[in-house]
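A protein chain is absent from this complex, but the other protein chains hold their places.
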Amino acid sequence: MATSSTDVPIGPSTPALEDPSAQLTTEDRVGLLRAMLLMRAIEERAMNLYRQGKVPGSFYDGFGQEAVSVGATWAMAAADRLCVLHRDLGAHIVRGVQPAAILSQYMGRAAGITNGRDGNVHFGDLRTGCVGMVSMLPDMMLVAAGMAMAFKLRGEQRCALTWFGDGSTSRGDFHEAMNWAGVQQLPVIFILENNQFAYSTPIKQQFAVNPVERAAAYGFPGVSVDGNDAEAMFEATRLARERAISGGGPTLIEAVTMRMHGHGAHDDMKYVPKALVEEWRQKDPIDRQSARLKELGVDVEALRQEVRAEVDAAAKKALAGPMPDPATATDRLFHPREAQEILLEDGAAPWSGFGS
Amino acid sequence: MATSSTDVPIGPSTPALEDPSAQLTTEDRVGLLRAMLLMRAIEERAMNLYRQGKVPGSFYDGFGQEAVSVGATWAMAAADRLCVLHRDLGAHIVRGVQPAAILSQYMGRAAGITNGRDGNVHFGDLRTGCVGMVSMLPDMMLVAAGMAMAFKLRGEQRCALTWFGDGSTSRGDFHEAMNWAGVQQLPVIFILENNQFAYSTPIKQQFAVNPVERAAAYGFPGVSVDGNDAEAMFEATRLARERAISGGGPTLIEAVTMRMHGHGAHDDMKYVPKALVEEWRQKDPIDRQSARLKELGVDVEALRQEVRAEVDAAAKKALAGPMPDPATATDRLFHPREAQEILLEDGAAPWSGFGS
Amino acid sequence: MSEMTYLRAISDGLRTEMRNDERVLLMGEDIGVYGGAFKVTDGFIEEFGADRVMDTPLAESGIVGTAVGAAVVGLRPVCEMQFADFVSCGFDQIVNVAGKMLYRQGLPVNITVRLPSGGGFSGGPFHSQNPEAWFMHSPGLKVVAPSTAEDAKGMIIASIRDPNPVIYMEHKNLYRRVKGEVPEGSYETPFKARVAREGDDLVVIAYGAMVHTALEATADLDGASIMVLDLRSLVPLDEQAILGAVQRCSKVVVVDEANYTCAAGAQVAALIAERAFEDLDGPVLRVASPDVPIPFSPPLEAAVLPSVERVREACRQLLEY
Partner (left out) sequence: MSEMTYLRAISDGLRTEMRNDERVLLMGEDIGVYGGAFKVTDGFIEEFGADRVMDTPLAESGIVGTAVGAAVVGLRPVCEMQFADFVSCGFDQIVNVAGKMLYRQGLPVNITVRLPSGGGFSGGPFHSQNPEAWFMHSPGLKVVAPSTAEDAKGMIIASIRDPNPVIYMEHKNLYRRVKGEVPEGSYETPFKARVAREGDDLVVIAYGAMVHTALEATADLDGASIMVLDLRSLVPLDEQAILGAVQRCSKVVVVDEANYTCAAGAQVAALIAERAFEDLDGPVLRVASPDVPIPFSPPLEAAVLPSVERVREACRQLLEY
């Protein structure tokens, strides 16, 4: 399994998954690559815009971890619900959020998903079945468990999914969510995105034993997956989803990966050994998926150019959009009783297996 | 192992402890019984005083669980520090708190340990090395871990101990404390007092897998012990303490027991199957220790009478004491800078092994 | 109409709304089989089943956080904290997840959190708190605090129907002490203040249990005509009713059971000092608990909680002003 920055074992050896490609058409496999390329291109653009002073506050990305969110989300059905975390832009892309809306969000423009109320990846587009994350980690695990609880109570065949980092596992809400999901055997998928660092803190200072080992002691399986392989992420999530919707309960998936950029744009990550970064650069998830598709004869370069053009256009559109009107700053504190009920709506579910 | 009210397994089968009596003189063994008898007699007296309206608020006891606190505390050295929970009056007794002070505490008298500021078992006598618990469960696990952290940082051969119930394991602070103790390999002993219910909630609604199984996934051992056997509790705690002070890190001890009274005096525990209570009545920890001592020729009846007399005298003394002066109600909100520093002091450590 | 206690009125409201609306679900520790620490949900599990009267693990953050999740996919969870004091353990989920979701994301969070609060029965520092001001200071939460049986029912129903997170303060010391006529069936009490007694010389502004303390203290005070304004809702705060009462009476005593500093009463007094200064004919006096934990022992607790006597003194002082 992957090398770790520490002496904490990176999860149990998990039985190899069946060949995921059995579940994926070439179109799916291109879709996975496309979403990863989009994620990277949008985040690179946003980083540039940040350097130009066009993205206020701080900027965080998921460079090198694209497979984790893209692969997992590819396995989610339209009626499923997600709480997307800060390294997981790919999930939004797969669910159908448009690049211009994302860049508008980063720049605090009126057309951003939160209309400028919240920044960077702190957003969830209601029309894609996603709840916007809060900063407090990992609070969203409980929200995901609660959505799953509602599905189970109503006898619906749907599931909820959320991500969280290695550092986030140290907080109480991790435990309350794991325990709740175990006791009620909820249709929820927890993805531990083990990128080996929490800000500057290496995993050996977060836990003595890999948290994926804990799943069993909550009454459900924990599996470790190569988080830099989008198809492996897809397959592990697909299986977890099947368990979930057939009443088999929760799954904890550890996506073993590496944070390849600083915690945020301001962080030079001096604290990470260079050799470790170098080693993981060889495992880039986009390179891996590109190689696969080249073997299948897909014109990856054309795809890259298409994505680049899409992001160029999106940036142009986003930059042309206005900032929010300050007169709206105190609107929408409370939802009026007489207004229509607002609930999360279904998102895109591009996997061919859903027959859409 | 013991029968449980549910289908959740009551902890792993733990290798049988060596015969604890090797560590205990007859005097120790009598001391254990004496402390358990005192605990029961004081709580029975308090329950009567409660019924007479002399104990304000509610009243909680540890009837049937006396071995858990008495046995464990018997293994603690004077310089060790404890956070004592609400079923664990025996710990206070072993550490040297006088029965009259306890009864004064229950009755909200000026001579109570908290001078009437807090009620029932929410107390810790500074002079016995005990931190008074807060109601919020299991917050004290973190406080105990913090004391242990200080001992480790200063290179002292001391340890900290705390108790908590099966229900308390569901809260985030359980996890944060377990994880902290595991990462830092602290000299702390966690005693999970599994009495099979949290108020009315049976353990199967608190966890899918017994939490003692989790210890391994935090990087330290978890052991199950017969919580109705004071000598077994002593021995498990003694071994855990040895590990702790020799740098071996934390231990989680599950004391398997049964709450034999309602959650509080007001609770008729209709929700507990009668047969279960009956079964556990056969395992009464005081009966068990009495039988042992009778075999050794100890006059247990005389001991009982001595204890009864002691509690009678204590009740008399407590009842004669005044209520606190209302004029003091707002005193001691802040400790004055110029006043002496107040820290926990050493408590009694009666075990013969300490040579005291 | 039938007479019932404040406690039974809450039960009645919950039951009514659960019958009306299948989306309503109760969550909490020991609320099912046991019927709740105070028996508010006694008999509910028999009528509605364990799925809708859910005995949860001992985990306040879990209760609130999963309720938020259930709410955004269409349920209407009502969470019980066993005592208001334990809300500190679910604090983050309330203020950061539930409270900010609509403003940030446009997603309303329809949860109700019931907080059995307050002192007066030797509950001590951990079973007597009045934490409403923490939530008033956290944007995005409504905070209500009925004082009568009728309002207790009408406001629990209104809280459940309100699409926003509502912190519902129920004062333990009113549970069995206060009784009143309660309409049958379904009705809502608006989140507005109520004049508990008309008067012209002075107004006592209070909410929850303190409304009764205020009424008792001023029932017969040297013949003065004393208004008692029951706020009922703290967020939104009925500023119009407050300012109107000050305009009419010119003298104000604000009573609060919570600790003095930054309490609801501080907000009310500050509001008056800012917006009704010209109407004032004397200082805005406050009666509240001093800034200490609520002590256990009866003489100490009595010394700390606002008493009829202290309210009376404040009124007298102001009437003589």
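For reference, chains read A, B and C in written order, and residue numbers begin at 1 within each chain.
Rule of thumb we're sticking to: a contact is a pair of C-beta atoms (placed from the backbone, for glycine too) under 8 Å apart; a residue touches a chain by one contact, two chains touch by 3 or more.
The model shown is predicted, which means the values in this text are computed figures rather than measured ones.
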item	value
Chain not shown, its touching partners among those shown	A, B, C
Of B:L32, B:L142, B:A215 or B:I286, the residue in touch with the unshown chain	B:L142
Full-complex contact with the absent chain, from A:Q206, A:N228 or A:T257	A:Q206
Identified contact with the non-displayed chain, of C:V195, C:L280, C:A302 or C:L319	C:L280
Which residue of B:H122, B:R241 or B:H263 touches the chain not shown here	B:H122
Omitted-chain contact residue, chosen from A:P20, A:G71, A:G96 or A:G119	A:G119
Among C:R104, C:R194 or C:R312, residue touching the chain not depicted	C:R104
Residues belonging to chain C that touch the chain removed from view	85, 88-89, 91-92, 95-96, 99-100, 103-104, 125-126, 133-134, 136-140, 235, 237, 258-259, 261-267, 269-270, 272-275, 277-278, 280, 282-286, 291-293, 295
Touching residues on chain A - with respect to the absent chain	56-57, 108-109, 112, 114, 116-119, 122, 134-137, 167-168, 170-173, 198-201, 205-207, 271, 323-330, 333
Chain not shown, touching residues in chain B	81, 113-115, 117-118, 122-124, 126, 131-132, 134-136, 139, 141-151, 153, 160, 172-173, 176-177, 179-180, 183, 332-337, 339, 341-344
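Note that in this section only the chains that are shown with their structure count from here on.
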item	value
Farthest chain (mean CA position) relative to chain C	A
Inter-chain centre distance, chain A versus chain B - centres from mean C-alpha coordinates, in Å	45
For chain A paired with chain C, centre-to-centre distance based on mean C-alpha positions, whole Å	40
Shared-contact residues (touching 2 or more other chains) in chain A	172-173, 176, 179, 183
Set of chain C residues in contact with two or more other chains	56-57, 59, 61-62
